[in-house]
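In what follows, a single structure is set out as structure tokens and then discussed.
What follows is chain A.
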Amino acid sequence: MDTVIDIKTEEMLKVENLTKKFLIKKQKMPWQKKKYVHVLNGINFTINEGEAFGLVGESGCGKSTTAKVIMDIYSPTTGSIKYNSTELTGLKGKEKKAIRKDIQYVFQDPMGALNPRIAVIEQIYEPLIIHYGRKGHKEYYKKAVDLLESVGMKEAHGKMYPHQLSGGQRQRVVLARAMILEPEMLICDEPISALDVSIQAQVVNLLMKIREEKGITLLFISHDLSMVRHLCDRTVVMYMGNIVEFADRETLFNNPLHPYTKSLINAIPIPDPRIKREETILEGEIPSLLHPPSGCRFHPRCPIAMPECSIREPELKILPDGRQAACLALEEGVKS
Partner candidate 1 sequence: KETVNEKVLRVGVSDNPRFLDPTANSDNVMGRVLKNIHETFIELAADGTIIPRLAESWNQIDDRTIEFTLRKDVVSHAGFPLDADDVMVSFGEGRTASPGDPGYDTLKQYTGLFEVEKIDKYTVKFTKAEPDALLLLRFTYDTTSIMCGDSFKARKSWEEWMVKPVGFGSYYVDEYRPDEYMVFKKFADYYGKEAPLDEIRYIVIPEMAPRIMGLLSDDYDIITEVSPDQFSTIENRKGFAVSGGPINNVRLIIYDEVASPVLKDARVRLALNYSIDRELINNTIFKGLSEIPNGVQMKNFGEMYIGEYKAVGFNPEKAKQLLKDAGYNGEEISYRYMVDYYTGEVATAQILQQMWSDVGLNVKLELKENWDQIETDEAAEGRGIINWSATAIFADPLTQIARLYGPAGFFQVHNMWNNDDINAQFEILSGTDPVARRKAAKRMLEISEDEDPPGTYLYLLPQFYGRSEKVTWEPSGSHFMDFRAGAVELSD
Partner candidate 2 sequence: MYNNKTNGNRIMVTQKRIQGNTLLVLFAAIWIVAMLIIGTLAPVIAPYDYQQINLNSRLIPPVWMEGGDSSYFFGTDDLGRDILSRLFYSIRLSLLVAILGTVICAVLGTTLGFIASHFRGVVDDFIMMLVDFQASLPFMILALAVIAFFENSMILFIGIMGIYGWERYARFARGLALSAEEQGYAVAVRTFGASPVRIYLRHILPNVGNTLLVNMTMNFPKVIMMETSLSFLGLGIQPPNTSLGNMVGFGRDYILAAWWMAIIPAITIFVTTLSMSIVGDWVRDKLDPALK
């Protein structure tokens, strides 16, 4: 499968069989039953050093959860996460702190991730203080201002408090904060969704630049498929806690195999009112995670669903061209 990937192939982050369930009904009284929802069902992927790795999928399919589990915000129910062959789950003390320097996370909800009582510039350079002490305060400040400017903001914005910024400005602040430590790996959870296209472009260019210059590895979670396509070397597509397709850029966007991926790509609006696109909106109820459909989780909405789809769960198969997909229709011997 590595044949198509042209960059270095050293594994950096290896996620194996990751599952995560959440308690959704607290046992308030001892006689009540607990209820869990399974959000991730055995996710496997490997991110190579220096690559930009895309993670797309339906809203609520578990993208942020995956990222948060990697970041140790949630502890995984089962599975392992290896970072440069260090097992991350259950890491403690100094080692944990060291890893924190290497992997950074850009939160999806920037307002929530910023302390309302601290001017944003201080929050941007705070990671430096955490890891390198208070000494270089002035330098830190300068560095933070540089970063702010590189995402299209001004020093003046730094003195403001989160609630005084616009949505897009906050998003850039959070991004700047994550970049300030110059981590080896950056996990961005929809880092550009609130930015206008021109600034989006600026930010994406910045990401590409640091990737080139510093060899940073990117895990890029986004709904903006054109950006993902532009930025990411390889991309996984998730659906309801499962990976349904995984391929490199050209393969995925030029020839999506999984019906969900196809419908995703079809649904991208085109900024040209003259082009009237076929609206291929997925039909059917979005199923519940608590009672996931039997067999393939996508089958109730799948345009090409077959009877067998509701019985057997497809596995993520490596196809001859190196890509992976989980769809019974692609498996040999299954008749359509």
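Regarding selection, all candidates are chains of the complex that A comes from, given by their letters.
To be clear about the criterion, a contact is a pair of C-beta atoms (placed from the backbone, for glycine too) under 8 Å apart; a residue touches a chain by one contact, two chains touch by 3 or more; residues count from 1.
These figures come from a predicted structure and were not determined experimentally.
Q: Between 1 or 2, which touches chain A here in the complex?
A: 2
Q: Provide the residue numbers of chain A that touch candidate 2 in the complex, in ascending order.
A: Touch residues, chain A against candidate 2: 71-73, 96-101, 104-105, 107, 109, 111-119, 126-127, 130-131, 161-164, 174, 181.
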